[in-house]
Structures are given as structure tokens and as C-alpha cells.
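Heads up: the structure comes next, in C-alpha cells.
One protein chain is absent from this view; the other protein chains keep their places.
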Amino acid sequence: MRKLRAGILGATGMVGQRFIELLESHPQFQITALAASDRSQGKSYEEACKWRLAGEMPAFVRSLTLQPPAPPLECDLVFSSLPGDVAREAEESFARAGYPVISNSSAFRMDADVPLLIPEVNHQHLDLLDAQRQRFNTGGYIVTNPNCSTIMVALALAPLHAEFGVRAVVVTTMQALSGAGYPGVASLDILDNVLPLIEGEEEKIESETRKILGRKAGNQIEDALMKVSAQCNRVNVADGHMASIRIQLEKSAQVEDVRQALAAFTSLPQELGLYSAPERPILVTRERDRPQPRLDRDAGKGMSVTIGRLKEDSVLDYSFVALSHNTIRGAAGAAILNAELLIASERLQPAGQRL
Amino acid sequence: MRKLRAGILGATGMVGQRFIELLESHPQFQITALAASDRSQGKSYEEACKWRLAGEMPAFVRSLTLQPPAPPLECDLVFSSLPGDVAREAEESFARAGYPVISNSSAFRMDADVPLLIPEVNHQHLDLLDAQRQRFNTGGYIVTNPNCSTIMVALALAPLHAEFGVRAVVVTTMQALSGAGYPGVASLDILDNVLPLIEGEEEKIESETRKILGRKAGNQIEDALMKVSAQCNRVNVADGHMASIRIQLEKSAQVEDVRQALAAFTSLPQELGLYSAPERPILVTRERDRPQPRLDRDAGKGMSVTIGRLKEDSVLDYSFVALSHNTIRGAAGAAILNAELLIASERLQPAGQRL
Amino acid sequence: MRKLRAGILGATGMVGQRFIELLESHPQFQITALAASDRSQGKSYEEACKWRLAGEMPAFVRSLTLQPPAPPLECDLVFSSLPGDVAREAEESFARAGYPVISNSSAFRMDADVPLLIPEVNHQHLDLLDAQRQRFNTGGYIVTNPNCSTIMVALALAPLHAEFGVRAVVVTTMQALSGAGYPGVASLDILDNVLPLIEGEEEKIESETRKILGRKAGNQIEDALMKVSAQCNRVNVADGHMASIRIQLEKSAQVEDVRQALAAFTSLPQELGLYSAPERPILVTRERDRPQPRLDRDAGKGMSVTIGRLKEDSVLDYSFVALSHNTIRGAAGAAILNAELLIASERLQPAGQRL
Partner (left out) sequence: MRKLRAGILGATGMVGQRFIELLESHPQFQITALAASDRSQGKSYEEACKWRLAGEMPAFVRSLTLQPPAPPLECDLVFSSLPGDVAREAEESFARAGYPVISNSSAFRMDADVPLLIPEVNHQHLDLLDAQRQRFNTGGYIVTNPNCSTIMVALALAPLHAEFGVRAVVVTTMQALSGAGYPGVASLDILDNVLPLIEGEEEKIESETRKILGRKAGNQIEDALMKVSAQCNRVNVADGHMASIRIQLEKSAQVEDVRQALAAFTSLPQELGLYSAPERPILVTRERDRPQPRLDRDAGKGMSVTIGRLKEDSVLDYSFVALSHNTIRGAAGAAILNAELLIASERLQPAGQRL
């Protein structure tokens, strides 16, 4: 198959830059269009964008001209990391114009006919696309990935929920700076400090987790019945969200059963050998003092969740610590893995072959 | 009353330095002896100790000679922040020799006849001293203050437990570097990182909290029945331990009742006007994004706990965030406040007047 | 004398907040008006401003209404820390309207009839005010203090230039985040990083230093002939600019002569006992590994420059390291000391007594 032509909406932001980095040598996609919602439209990417990832801005995007985030764009699909306020209108306009929209934005995540997808966890939810595509009736559609913290939580819960049932989960996050975008958190606010408020984050974790782990009932998703409590903090870490997690299970389980369920977990993306799928979605570390953001965020090329410190809890049943890379598995990498699954399930083709 | 002569055991460490800083102009104590367990014995404090707090080493301690942590010392009482491994023997030897030992070390905290004291919370536990003094029979005794995180947790819980009963508490800490002493945490371990393990800390919070909030039954303390779960993390902050806390109450309460119970809390040290007692042991902040370590750790001269983000929790009943200065309210300031209460309750006098 | 009524221009910024903190209990000034150039006009200070210094926003400013930075304001003088782009017009309009303007902004620093004042260094330059006041002819005038790094450099050079003549100075700075204001430097830009560019800073140090150390010739300042080279870097420090400095002298001097000249330096503000004048403008530390920003920035209540590591240099003559608090001695404190000198020299009176 020839490569699909991808447009990036929100190309100058932190997640936009990760899309470009991750797609630079991807076998299935090539970036053919860049769009941004700000004043940079009309400039070349090189002029408009300050590259903030390690190394140099990839050569292939330097001369691409930034366009407004509205159709038409010269591409077969769009990856979107538009800011919340413009995403809703822009993404819907692309879907209406026939483009698959693979979105990292929060705008449509909780819509009833929009899959909130983690390929290892709820690939069955892709069936929602049937209803959605009827609604748009152009071949276009919207698939979203969860909030950066939620992905980590839901991935960690998935095998436990399947095997033991999760009745309640208590999540306390310590989140990285890149999660706030750029310029994001002021240095004076975070040096020698922790911030106990991330606007909207706790609500997203609590609601999205239950949708992701919910089950399809007809054309709908019934939220999982588990209770979810989130307290979110920002810490002085560049990349890598970490969470102290406690869970209460429906069935009793030994700690070794829990460990085994986590460590042995693989799913459809691993079976299909999707390009961005890590060999192990969940790594259970043997080290007593891991996971740590700086040492573990790049595990599985940033696509694995690392879990450690699993033990019995004196209020709920078990506690552990989880960590994953918030702009790879938690954002750009998540969207790309979603797109890879859409190709594998024959829902994504070159534009000429659509509908 | 003339000032009591105080000896500092562990004088060169982080907490030892805080003792010196806080006692420099204290109206009731003057430092007359310094002791350390390491190779610095026999040297002047100026030679032996690298001063690590802001500003210069106070002039009055520069020429004091460091002595071994064993009686006799030229003083009426000792403040101890000896490391755990030497504290047990050293502190007991001072108590046996007739010295009141006001200890920040963990060695004796859980002993049955040793008060684990927070003056605002469990001053009744001082009655344990009767039994203890009989045991030593020299006028000497040991009073301890809790672990630096536990003090914050127990102070926050005290008014809630009194008013509503606390059935369960779930604590996730983000602790400062000074809690690990000096040199403590290597910079390469914490830059751009979080550490999910602090040896022994979770166990201390879980056990000490229940003793502190326990009730005296005869000559004993019956642990409070509440369940306590702690997960402890180290973050890149110099001073100021922070915790995300959830609680489950025995009686139902409105959020405003909870807020009011916290904000209105004062206790015996405030009534007695103890020198180091903050006007308000608990400050409930109006700001949505507080407490923060850098902005709030010095509240009440480091002796107040600041609480914010109080709201209903979807798994337990309420959640909030607490913060306090770990080497002031959490260590040296705690011990000094304990000693002030001992004076006020006529359990601490100049050596000549003892027994 | 009753207190002079002071207005603060740029009251919501980092330096504006320092003005408020430092003037809260100042014996000669009381803040009666606040102004800001941004959208906060018309709001109360409490509504408009997020307090970013430790502790709580002082109560006395909470209810003051933010006004536009244009006369008239209810005050006898204005302290200004307006951003460069609005300062030139605003400050001149106040001077024209008869207000003494004590400015920390860069707008007028290099104007021929505007003193660029460090009271310990060039109080003679205040004579420039005669010409300037004729120009405005309203009793108003503008006095500026130097750039935050320049103050430190010029203070360190002053006694050496007076005694030995400084032919050349090579300055490499490591500057704190608060120098960039708020939000200023993005946390993602400075975590685990150093920034080698601070816009305009090197030019300011090179030109301002020569004006400050210049001598009055008639109604003008002749720049000092010394060569000044500056390379400026931003480091991950909240407050406290540090500089590695080399100097070449005109007269030969022993290292002890140089040390003595620095350590013994006092000047007019110390003789006059100005309220904000530190006992020693320059502290020469005995510690081999000082000065350090966190330990030394508050020396002399933030008004002393700390110097260490003085030794012979193999390219120029001597090298040393200097440090001072960039928003106190380097900004708000500098302006306040200037105003104190203006009072002492009878150039600043209550508005009713002016002209």
C-alpha cells in the first residue's frame, strides 16, 4: 500500500511536533499538510514554529506552508491536536468534508457516537463509527484518544477489570510540564514547587476512564460502573506522567495474580503487529524504586506503561505506581496507533478509495 | 524563669541546623551543648559543620565543641535528631541519666509508654510520662514527635476525627528533599524526575497516625480504628511536604461543615500562648491553586498546615490537599513546641529542680 | 516628616510586587495608588493580581483599584517598573505633570540628563537633575536605576575603579528567572537547561556600566573609558543573579589589596543611614564555594552584593564571582534606595511642598 497522506492540525504545538517526529519515518503515513489555528498561517513551518524537541526540526517539514485548520487540505486524513476551543468546529468540518479525523483533542471524546479509543483496551468501540459515518455521510469520521493521564490509568486497569472486575480506583497524579503545552507552565511557578490544580483534568480522568472501560450495548457505550477518584498535581518534570493508584476489586485476588494479569497483558495491536504497538503495553518493573519519569518514560519507545510498587493497600485492595510518556502514549503516539488500527481494520484508506 | 540549657544531639544534620536556627532567639531555651554521632566530635561546630540554611551560621554556636551523644552533657534537656540507628541507645542513655529527651527520631515513637506528641492533637498522651518516669526513675524521660509527613496528616485529621469520626484516610505524599537529610537525595536522581519510594515512610504514616489519634485507656494508648493508606513520593522541592488526601467519615457532613471544622481549629497550645504555636494550626486557603510548597511552607513561621482544594470525593467522602514545612512543623519546630508544652505543664524544669 | 504617598506603575508585575512588599512597612513611604498597563485597570488589586511572592498578598493593597499609568495619580511620587514599550511615554507624562519618577525601567537610563543612579556609586550624578528639572519645569523629574545585572557589576567595580582604575571587565552572567518577569521563561525551556541568550542584556551591561562609573563633566556624564564585555545566560534559579567576572586594572595591586578594597567599601548611603542601605554594600565571603544564589541572595536583606573566589587571572588581572538579589538590589530595592537618597538630599518632598 502506498503511504497515506496525513495533515496535522495544530502542527506548531508540543503534540503537533511529536506527530511530526513520530511520523518522519513511519511506513504508513507521510505528512503532506500542516495547519495551525494561530497567527502563523501562511508562513513556512520553519518560520512559524520554534522546534522544542531534542535535535533539529526535521528537514521534510521546514518548507511546508501552514494553513488554516479547515478543509480542504491535501491529505487522506488529519491528525488533530488543536486546542479545545477551536477543535470542535474544525474537526467536525473535516469529518463533514469526508476526512477521517484522528483526534487528540478533548472536544468530542465524550460524544455518544465517537470512539474514545485505546487499541489495546476497547477496539470493539470502533463499531460506533458505523452510526457516526451515517451521520456525516461523507466517509469522514472522528476517532479520539483519551486524555494523557487517562490512557495510562485505563491501560493499567484494563487487564485487571477484565480478570477481577474493578469496583473503585483512586488516582493521584504527578504530571509533567509538557502536558500543559507551550509556553504552558511558567518556570517561576514550578521551580522548587508542586501545583495542586490542573484545570479540568480530574473530571476528564473520572469520566473518560469509565467510558473507555465501558461495554458496547447496541450502538452505545455503557459506562463501566466503577467509581473513579482523581487528584491531579503538576510536578517539575519535562515528560512522563506518574500516578499513585489504589484499586478495589470485585473478585478477591492474590497480589501475584494481579502482577501476573498486568505483566502478561497483550491485546489486538500486538497480535496485528501494528507499527507503533509496543511489544508489551504494560511493563511490570522488578526494581523497588521504579517507575521513574526520567528513566522509564521512553520504555517501548514511549508507548509502554511501566508499573511498579504493587502491594496490598490498607484502605482499598491494592496499590501501585504507574508511569507513561504523556506526549507519546498519552497523545501523538496514541493517535497514530489509533490510525494504524483503523488501517488494519480497513476503516482507513487513501482518499480516492473512500466511501 | 531563667532559660533552660539545651543540648542538641545530631547537631550537624539538616534538622540539627533547624534546631539551632529556631532556638537562636528563643525566650525559654539556650543552647549550651552540641553533640553528633559522626567523626566531627572534638571539633568546633564551625569546623565540623557546613551550614546549609540561608544566611550565615549563627555566631553563638560557632565555637561550641561537638561532643559524643552520651551523657553527661552540660544542659537541662536534650533535643535529638540523631539518625535512627544510633538514636535508640543514645536517647535511652540520656533518659536513664535523668535528662528529658525531646526527640525527633523514630526510635521510640511506637513504644507503649512514650508519647508521640502533637500538642494541638493529643496533649493528653503526656500522661504516659508517669509510667515512663517510674521506669527510668531518674527524672529523665523521652517524648517524641511524629514523622514529618505524619504530623501534617494527623493535624489535618484531628478536628475532623473529633467532630465527624474518620473511618479511613488515603494519603499520597509529594515530599521535599530536606526530608532525606544531607547529602540525602543525589541531584542526578531527582532532576526532571519523581521517586516513588521513600524507605519506611508509608509504614510510619500508617502506624503513627493511628497512635496519635488514639485514645488513652488507662496507662495505654489504644490506636484509633481508622484505616490509613499511604503512598509516598519524593519530588524536586527543597522544603515543604505536600499530600493529596481523601477521607471517609463516620458521620455524614456537608463540605462547609468540613471546611469550618478545619478552619476553626485551635487547641491547647493556642490557649496557652506557647511561643512556637501558630495562631492557626490549620489555614484553609481561599486560592483555588494552593497550597504550594514554595508559597505556603513558611505559613505561621513554618508551623501552620495549609489546606486547599477541599471537595467531595467519588470513592471516599472528601478530598483535599495539605502542605506543611517538613523541617519546622515536621521536625525541629515540632520538638520545640513539645518542649514548650512540657514547660507549661510543669514537666520540664532546670536540672537542679528536677525529680 | 509624614510619609510620602507613593504610586506604583506596573504594580502587578514581579518588580511591582516587590515594591509593595518592601514598602509595606517602610517608614518614609506609603502606597496610595497602583497603576498597570494591562487589562487589569479598574479592578481591585486583589482581583487583578496573582500574588507570586511567598506568603499572602499584603492586606493594605488588596482593595486598591488599579488605574491607568497616566497622571494624575493620588501620590507624591511614582515608582515605575513598567515594561519598556510603555514606560517611555508614561514616565515622561508623569514627570511633565510634576511627579518625581523613580524608575526601574530601561526607557530613560541612557538619556543624557537622567541620572542612572546607584547611591553608593555615583550619587554625584544626581546633579543632572538640575538640567532635567529645567527641561520639565514642573518639579517633576526622572531618576533611574540600572539593569539588574549592571547594578551588581557596577557596585563590585566601584571601589576597585576608585582605587586602582579598571581598564577592562569581562562579565559572564548566570541570571535568575525572576529577571524575565512573569510568566517570563517557560518551564519547558529551562528545566535541565541553560539559555545562552537574554535579549538586550549584554548591551545594557556594557553601556550602563560605563555611564554609572563615568564622571560628571559640567552638565554631562563622560562614560568611563573601561572596556566592558558581557555574555549573559539564564539558569534555573528563582532569584539571584550571579556573575563570573574578570578585571584588568590600571595600577598594579596585590590580591589582598583588591580584597580589602571590596570588603571595606561603604559610601554615602551608609553614612546617611538610609533605611534600605545595607551595612555593607559588598560582602566578601570567607567560604571557598560561595556566593551561591540560594544561600546568599538575601544578604543585607537583598541589598548586599556577595563576592567570593577572588584570585589572580591568567588572561586579565583578577577574577571573582559576584551575586546579588535581582529584584531587590537589582530592581525594587534599588529604586527605593534611590528615593531615600532623594529625600536625604532634599530633592523629594510631599507634593504640596514641591517646586
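Letters are used for the chains, namely A, B and C, taken in the order the chains are written, and counting of residues starts over at 1 for each.
By our rule, a residue touches a chain if its C-beta (ideal position, glycine included) is under 8 Å from a C-beta of that chain, and two chains touch if they have at least 3 such contacts.
Worth saying up front: this structure is predicted, and the values here are computed from it rather than measured.
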{"item": "Which displayed chains the hidden chain touches across the whole complex", "value": "A, B, C"}
{"item": "Options A:Arg210, A:Arg294 or A:Arg329, residue touching the unrepresented chain", "value": "A:Arg294"}
{"item": "Hidden partner chain, touching residue among C:Val170, C:Ala186 or C:Leu249", "value": "C:Val170"}
{"item": "Residue, one of C:Asp192, C:Glu222 or C:Glu271, that touches the chain absent here", "value": "C:Asp192"}
{"item": "Absent-chain contact - pick from C:Val228, C:Leu249, C:Ile282 or C:Ala299", "value": "C:Val228"}
{"item": "Hidden-chain contact residue, picked from the options B:Ala238, B:Leu268 or B:Ala351", "value": "B:Ala238"}
{"item": "Residue ranges of chain A at the interface with the undisplayed chain", "value": "52, 54-55, 191-192, 238, 294-295, 298-299"}
{"item": "Residues belonging to chain C that touch the chain removed from view", "value": "168-170, 172, 174, 191-197, 206, 227-229, 231, 233, 235-238, 242, 244, 246, 248, 288-295, 308-309, 313-316, 319, 321"}
{"item": "Absent-chain interface as seen on chain B, which is shown", "value": "14, 52, 177-178, 182-192, 236-238"}
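Operating definition for what follows: only the chains that are shown with their structure count from here on.
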{"item": "Chain labels contacting chain B and also chain C", "value": "A"}
{"item": "Centre-to-centre distance between chain C and chain B (centres being mean Cα positions), rounded to whole Å", "value": "41"}
{"item": "Distance from the mean Cα position of chain B to that of chain A, given in whole angstrom", "value": "43"}
{"item": "For chain A paired with chain C, centre-to-centre distance based on mean C-alpha positions, whole Å", "value": "48"}
{"item": "Residues of chain C touching at least two other chains", "value": "52, 191-192, 238"}
